[in-house]
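A single protein chain has been omitted; all remaining protein chains appear in their positions.
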């Protein structure tokens, strides 16, 4: 039985609701203005997403969620990627939420985050400060992988020293985090497994965000090139640019299929590791390519701070590092499909 | 003092002479017809190249050569690449000749070859049959690296069992070679060094052949696209194709500089290893890219046997494997420039 | 007719199987309307929705059948065009033997001077009064014709009026290949094989009754043919790591001593691309099945060409001294292209055709840019010029 890779009607309805909300709260101008404000996160938007249930779609009802699946959460992430909305969705509703869900713990309503470097691709339990943690500045719950003499443990902390860091991604800044007081959430194999699943889930769903980024970059560029005229012609009528955008479209088509497959695999639990490795490796590079082409093909205006293209470029480039660079995922795949060096 | 990378007047005169000769003997139609004949090598052309001294340019006068340098030999190779002329130049005038020259031995007038797999990139001394040897079917002298209980030796044989092999490159076929009777030419470090230098020389000069291939493919394609009309326009006026050819031109510019630098380094003995690694890694891929674009941009006709484009594609692809694939040369470079894994 | 009724009808047909002879069985199946259910009654169908064909195919699985590749051009291109533009006589005459495989079809569109720009075809069709009424005499050269040497009939595009702009002076015909004015020559490719042919027409004769569509409306008719060709490409579900990727992965696993880390990452990139392509194909078929076909088909073909070329190029490099060899340059005339049955060198060379055949990658990019993304077309210089005055 093959996975369903098209969107269901329910998923399309969900997309429409989220898109409406984001149109009101996360226009390019609003997101750009917020980047440089005191609070780079849009906490009102975050609250509204929670109210509509978008932040707990894949969480079982008995753990406080909507009892839908990763497929629906992936649709939300596509839309968040399309608008680079500054909300702690990935850190809280994906990474932290996955830990609670795997452990069978109720998912708290507070904003949470997983205290690992956002570039992590495999479980590491350490001690001491953690650099470049995503979505930490607005978290009030911290899940911390800790290496103890008794083995790996996942701890929970309700406070931490969070030092914001000047970040490449203006719309999902990272921070350095030090946790002093915490309680044990899981030990040993349970802890390792929960962290492993959370990272896999994060990488697999991030691919949907990347599809959203790529789609937005492609179609905004198409729209701009239809309007922009040089040499008495719409710039979008120049064949060299058309061919590059066609290539990008081809990449988007495959990226969407890979991301959908990863979301479906995460929903069913089948073929998860390969599905995630493929989606993460493929979609990361597609999003970066799309964002880079968007900046280039917007010409000078795309190089300016006032135009939103750079927000997507910075998000796409940060996402490429997030939860494992493409080459790390390809290396993982080599083992999974028996194509060893 | 930086290397001279432009062509001298003497080099340009040499080029003109060789090009004249090749125009008479190695037209595309002639080369194509010869591929399928009983004798895929043009021995008459080979004899004429020898008569004009083009086969021993870099050989010191006291060893029977012209006392010029590798720079001049590289110019001849550019021209041979431009016409994919079927002569045993690389095997005899470059590889075998380098061994004799390094050893201070007079370079024999017979056609010789170095009995190593044409894909070799580092000295290997073995015993028994050798697969895929270049230019062996027309050789009457064989230089054979042999592993003996006393260490590595280079042997010389005046006969060998040469089994022609159906080859990817129609204009420089390979053969399997078994040598039974031979005399010792060099032993130990002398043997190793001579083989090492011969392979380096071969890889470095092959880059000039590759520049010739790339140049011919680019300019033949340009010429075709100026003449070919579709949609009421010269196909060469379509911007997407123009941009691809511009990119190819950019690659050709850098490939020529790298190949010239390698030739100059081989002439002076300075910076040889880095120069060869750069030229081999870069020019191999440029030639393949140019030949692939030539086939594609000629459209259907480029896919036919009757058009010469495939001769260049096959030569370029075989050259990419010859004397070390680009990634082998990059790996060598990593050591040379301290960029280790 | 709904699925249940159709299933019942198919079961009844199988139960009362009239014969074990393949041809007789297929004729009977055609006459029962179970050939292509969306065709009209009497022409091999039942006027049922196209989507119900799978019901019949399931019920008739295992019964005598044609090799779909052998009759592919007839099924995929000639039949839909004949159905839409043919007279009743033409439909009656041609559709049954086409479907049963008694008569093989080929397609005579491309010419040396009309490749990507198909509307520029210059094969000239001139009217002549024949014994049985109007005939056309055709002179010109067609190229890249698969099956021409086995085909009995061809669909063909020719120029009936060179004084009109190129799209307006074309007409569309059915050509009987079995006549003196038709010469078929194998066209050898860079692989050494000749999968295709050149076809030389010298006053080849076509009765006017075998014209499809009005005189001068050949371009419109050809659109029906080509639309169906595009639908046909890439329609098959493939298992993971199949096709070109399967061949190259096998080579990788069988040659551990040839691995390098650089080739490894390249292979993995291609593995990822191939799997993403496979999933995109699956997604496209699900869209079709859901009645919402997407525009991704052109992108699939584009991606397939890129991938097969990259993979096969890598494989040759991996094989080092064996990559310098080739399996066989003998001029052969294969019925089918089999990427996996031959060596790396063959795969490398044959894959070069993937970005040419059935629409070049350049034309596909134009199509994606304009029809999918809605980017403006380039300035046209050939729209209002008489064909004979176009630069060639």
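Going by the order they are written in, the chains are A, B and C; count residues from 1 in each one.
Here, a contact is a pair of C-beta atoms (placed from the backbone, for glycine too) under 8 Å apart; a residue touches a chain by one contact, two chains touch by 3 or more.
Here the structure is a predicted model, which is why all the values come from computation and not from measurement.
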Full-complex touch with the removed chain, picking from A:65, A:117 or A:152, is A:117
Could you tell which one of A:42, A:135 or A:169 touches the chain left off the display? A:169
For the chain that's not shown, point to the residue among A:132, A:208, A:221 or A:250 touching it. A:132
Which parts of chain B are in contact with the chain that was left out? 2-6, 218, 222, 225-226, 233-234, 236-239, 241-243, 245-247, 249-250, 253-258, 260-261, 274, 277-278, 281-282, 327, 330-331, 333-334, 337-341
Residues from chain C at the interface with the omitted partner, ascending: 261-262, 264-265, 378-379, 381
Need a quick check: the contact residues on chain A for the chain that isn't drawn. 36, 117-119, 131-132, 165-170, 174, 229-234, 238, 240-241, 288, 292, 295-296, 299-306, 309-310, 313-314, 317-318, 320-322, 325, 327-328, 330-331, 341
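Rule of thumb we're sticking to: only the chains that are shown with their structure count from here on.
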The chain whose C-alpha centroid lies farthest from that of chain A is chain B
Here the gap between chain A and chain C, centre to centre from mean Cα coordinates and rounded to Å, is 42
Chain A and chain B: spacing of chain centres that average the CA atoms, whole Å: 50
Touching at least 2 other chains, the residues of chain C are 261, 362, 365
In chain B, which residues are in touch with two or more of the other chains? 238, 240
